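The complex appears here minus one protein chain, its other protein chains still in place.
For clarity, chains are labelled A and B in written order, and residue numbers in each chain start from 1.
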Amino acid sequence: MTAFSAILRRDMLLAWRSRADLLISLAFFVIVGCLFPFGVGAEPNQLRAIGPGVLWVAALLSCLLSLHRLFAQDYQDGTLEQMLLSPDPTVLWILAKVLAHWLTTAVPLLLITPLMAMMFDLEGGAIRVLTISLAVGTPILSLIGAVGAALTLGLRGGGALLALLVLPLFVPVLIFGAGSVDAYLSGTGASAHMLLLGGGVLGALALSPIACAAALRISTE
Amino acid sequence: MSTSESRFNLYHYAAPQAFYPVAGKLAPIFAAIAVVLAVAGLWIGFFKAPTDAVQGEVYRIIFIHVPAAWMSMFVFLVMAFWSAVGLAMNTRLSALMAQALAPTGAMFCFVALWTGALWGRPTWGAYWVWDARLTSQLLLLFLYLGYMALVAAIDDPRRRDKAGAILCLVGAVNVPIIYFSVKWWNTLHQGASVSLTKAPSMASIMLSGMLVMALAAWAYTISVALYRVRVLILERERHADWVRGELARLGEAS
Partner (left out) sequence: MIWDSWGAFWEMGGSGPFVWGSYGVTTVLIVAELIMLRTRRVSSTRKLNRLMRAGHGRKLPEVQGS
């Protein structure tokens, strides 16, 4: 457990030192969200209808933007190899790094989501459901994305390749995440969507660190 | 006795050098089977199968659409199988098999989408509907493209094999999740306005034409994958002595 908290603290500290990067992905989220009314028109009913989906897609892209940094620095300075050689369980420190990624990219995004949702004319209840769905769903994005980041480590065209690998896998999260708000608004309740997202988190927690560890070993050997 | 012998054979042919000539012998046989079956299937499809009572003649697209859709899904499963074998047993040949299958699977995936669009236009009035099956087929195409892009981007052969295998397994785990989530999403958004269920009772002659075409697609896939894996083996084992001899022979032939 000490390895877990040490890595977590280290990554949080590193993220704080390069907080400009974090602000960039947050600004990206805001700007992508703001582009849609210009594209589809600012009719309130339409904005309400597309709002949850747009904010989910923006969150997904913003998560993707920061993913390639997850292992890149440690790979370049050789820390990654040291960590792979260390006796601590690989899965554990991968989880610590993913948690740090989630805390530094998704949590700021969650804080700003209610503001963005208001720009799409969503009401209190819908905003709450949207924020909760993002809170439950974004860990899956970080977990799956970590596998993609590990596989594309140090490759030419890594960023675009990562997007190609990972985005199709994000589709179920997007469906249940954005769908939860629609379900809430239509009166059927969002609990089924939340439970499925929660199940997705558990499944991703169980499988993706293992795949990620294998991918990191391959990419560094 | 016989089991130990067959096990010996299996491991023997897991070596690229042993598999290369076998693939060379089998590939033309499967190619011939594919041609014969395709001709037979098209004959049944166009000259034996009657006009469909509901859809008219346009249903004849089924003879490539359904086999292509089956094949694209099945090829991904086979790639996942070879990837798992490659990771578990550390054999070079299994990763090469997965890589040899990918382009053909992607081709069939695209064929299924294309023919689906051309079939959809006269029957539902739209080239594309966001139906569960079409949408998951599209995502499957993206998975194929991702796999091929990753494999193409890695120069080191060992890393290429293993990274491709991991991605393939991750994709295979996700395919059912994608399918069911898309299906769920589809029922919520579209209701029953577009029903893709085929006519409940398909004439047996139509069914047999479709099955013959499906077998032809199988034989084609096996043949092309064997031809492709031969090239991959040559590229991979270029430093082995037997490859040099083979290359010299091929160089003289061409």
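Operating definition for what follows: a residue touches a chain if its C-beta (ideal position, glycine included) is under 8 Å from a C-beta of that chain, and two chains touch if they have at least 3 such contacts.
If you're wondering where the values come from, they're calculated on a predicted model, not measured in any experiment.
**Student:** Among the chains present in the display, which ones are touched by the chain that isn't there?
**Tutor:** B
**Student:** Which candidate, B:L37, B:I64, B:M97 or B:A132, sits in contact with the chain we can't see?
**Tutor:** Missing-chain contact among the listed residues: B:I64.
**Student:** Of B:A23, B:V111 or B:V129, which residue touches the hidden chain?
**Tutor:** The missing chain is touched by B:V111.
**Student:** If you put the missing chain back, which residues of chain B would it touch?
**Tutor:** Touch with the absent chain occurs at residues 46-48, 50-51, 56-58, 60-61, 64-65, 68, 103-104, 107, 110-111, 114-115, 118-119, 121-122, 220, 224, 227-228, 230-231, 234-235, 238, 243-245, 247-252, 254.
Everything below uses one rule, namely that only the chains that are shown with their structure count from here on.
**Student:** Please compute the C-alpha centroid of chain A, do the same for chain B, then give the distance between them in whole Å.
**Tutor:** Averaging C-alpha atoms per chain gives centres 32 Å apart.
**Student:** Write out the stretch or stretches of chain A touching chain B in their complex.
**Tutor:** Touching chain B: residues 144, 147, 151-152, 155-157, 161, 164-165, 167-169, 171-172, 175-176, 179, 182-183, 200, 207, 211, 214-215, 218-219, 221 of chain A.
**Student:** Which part of chain B faces chain A closely enough to touch in the complex?
**Tutor:** 87, 139, 142-143, 145-146, 149-150, 153-154, 158-159, 162-163, 166-167, 169-171, 173-174, 177-178, 181-182, 184-185, 188
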